[in-house]
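And then chain A:
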Amino acid sequence: MLFQKKNEQKRYSLPDNVLLKAEDLRVNIKIDGAVLNAVRGIDLELKSCETLGLVGESGCGKSVTSKEVIGINPSNCSSTGSILFKRKDGTVLNLLELERDGAEYRAIRGNEIAMIFQEPMTAFSPLYTIGNQMSEIILIHHPEATKKDAKEKIIEMMKLVGIANPEIRFDQYPHEFSGGMLQRALIAMMLSNEPDLLIADEPTTALDVTIQAQILDLMKRLQSELGMSILFITHDLGIVASMCQRVAVMYLGEIVEFGSVRQIFHNPKHPYTGNLLRSLPRIDSDREEKLYAIKGVVPVPVDLPEACGFHERCEQCMEGICDKRFPPVIEVEPGHFVRCALYGKSEG
Partner candidate 1 sequence: MMKKIIAMMLAVLFVCGALTGFPKLAAADDGIEKESPMLAEQVKAGTLPPVEDRLPAAADIMVETDKTPDAPEYGGTLRRNNGGQWDFGPFCEEPLFRLTEDGGVTPNVAKGYDVSEDGMTYTIYLREGMKWSDGEPFTADDVLFYYNYMLVTDVDPETGAVTNSYTGNYYNWYKTTDPADGLTKPAVLTKIDDYTFQMKLYSPKPLILQAIAIDNKWMFAPKHWYKDIVAFDSSKPHWTGIEDLSLIGGADLVDVTEEEAVKNAAAKSSLYQFDNYTSLGNALGYLYWNYAGRPTLRAWNIISPLTDTVLVFERNPYFWKTDAAGRQLPYIDYVEMVTMDAGLYAQEMLAGNIDMNAIELADLVTYKAGEKTGNYTVYSSIQPNWTVSSVELNQSYKDEQYRKLFEKIDFRHALSIAVDRHEVNEILYNGLAEEAQCAAPEGTDQYREGASEKWTEYDPAAANALLDGIPEISNDRNADGFRYFVDGEHAGETVLIQLEGHEKCNSASAIALFAQYYKEIGIQLVEVSNTARNTRQTKVTSGNEIMALYEENLNVFNPSVRPDRVGANRKICTWVGLYGLEHANPMTPEPGSEMEKVVNNTKKLATASTLEEAKACGDEMIQSMIDNTWIIGYARNTMKLTALSNKVKNYDPNYISCDELRFYGNTKPYTWYIED
Partner candidate 2 sequence: MKSEFLRFVIKKFLIMVLTVFLISLAVFYIITLPPGDFLTNYVGQLQAAGESVSQETIDKLKAVYGLDQPFIVQYWKWVTNIVFHGDFGYSFLWKMPVTSVIQAYIVPTIVLSLVTMLFTYLISIPIGIYSAVHQYSLGDYLFTSIGFIGMAVPNFLLGIILMFIAFKLTGDTMLGFFSAKYQTAPWSLEKFIDLLKHCIIPILVIGLMNTCGLMRTMRSQMLDELSKNYTLAARAKGLKMRVIRYKYCVRAAINPIAASIGWSLVNIFTGTTIVAIVLNLPSMGRVMYDALLDQDMYLAGSWLFLMAIMTVIGTFLSDILLAWLDPRARKEYIQG
């Protein structure tokens, strides 16, 4: 891959309104000699200024996918396929061709693509002040900037995300911040270079419900102010409904259903999506009614058979079809895709 990059810089192109496009992305993780097929050929498209939700149970590969986009998966991960990304200057790059921690990729990270994490408390090192760690992102990408410039910019950003007394906060250590404050700080830091793409990996899961709402509001506000796309990873369908325009449902390293929020929520096609929606608690539901739980557990993605990944847990599983063949992707309505044998040509 290294040589490929050096020798022939392929020219790629993306439609005007598309910022990121992943095609047949596969990520394998080597653990204890076994190979885990964490991501098994997904196609994904993210438009400018759009929020795309990536939902699924834990272990479905959504986190790996997002980290692959920003190139921070550990070294035991290898990937194939392509992730095309349109830079600020309009050139289109295949991110997978870049050296993972090479200069080119680093120039993009934190500058054009940024990421915020599930646990803000661990996203900062406890040994340095928040200001020190936040300023870094300015200093890395703007070598001409002085520490003073960086501090000014960071304080401005801190104000933007609603941190009170930013001058004092600047010199404090992470342990002096609350979780919500840290997430705000993280967002402020990550957005300070005004990236085109923000990857949010369950940014509110570890926070209290009230703080959650604040952070989500903040993100929405910033998105409109700064004009960026968000790849929002979560397992919480409620948040998806409020944040996203389009949703991709992932299961076992595959995208099983893809469509607009409306399409997915009102017309779920894939049995798995249906199950997910049924397992959401509803305020209006009968108290006696038990929450729906999907039977079984997610299988470990090692040496998977040629079959639908969900067939073992699927209530509508068709013997001889679902456990024998890999279902194709069907566009059931415009912009609404599903990977299930229940639909499509085979039906007829």
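FYI, a residue touches a chain if its C-beta (ideal position, glycine included) is under 8 Å from a C-beta of that chain, and two chains touch if they have at least 3 such contacts; residues count from 1.
Regarding candidate selection, all candidates are chains of the complex that A comes from, given by their letters.
Because the structure is a prediction, the values reported are computed rather than measured.
Of the numbered candidates 1 or 2, 2 is the chain that chain A touches in this complex. Residues 67, 70, 72, 101, 106-111, 114-115, 117, 119, 122-128, 136-137, 140-141, 173, 175, 186, 189-190 of chain A touch candidate 2 in their complex.
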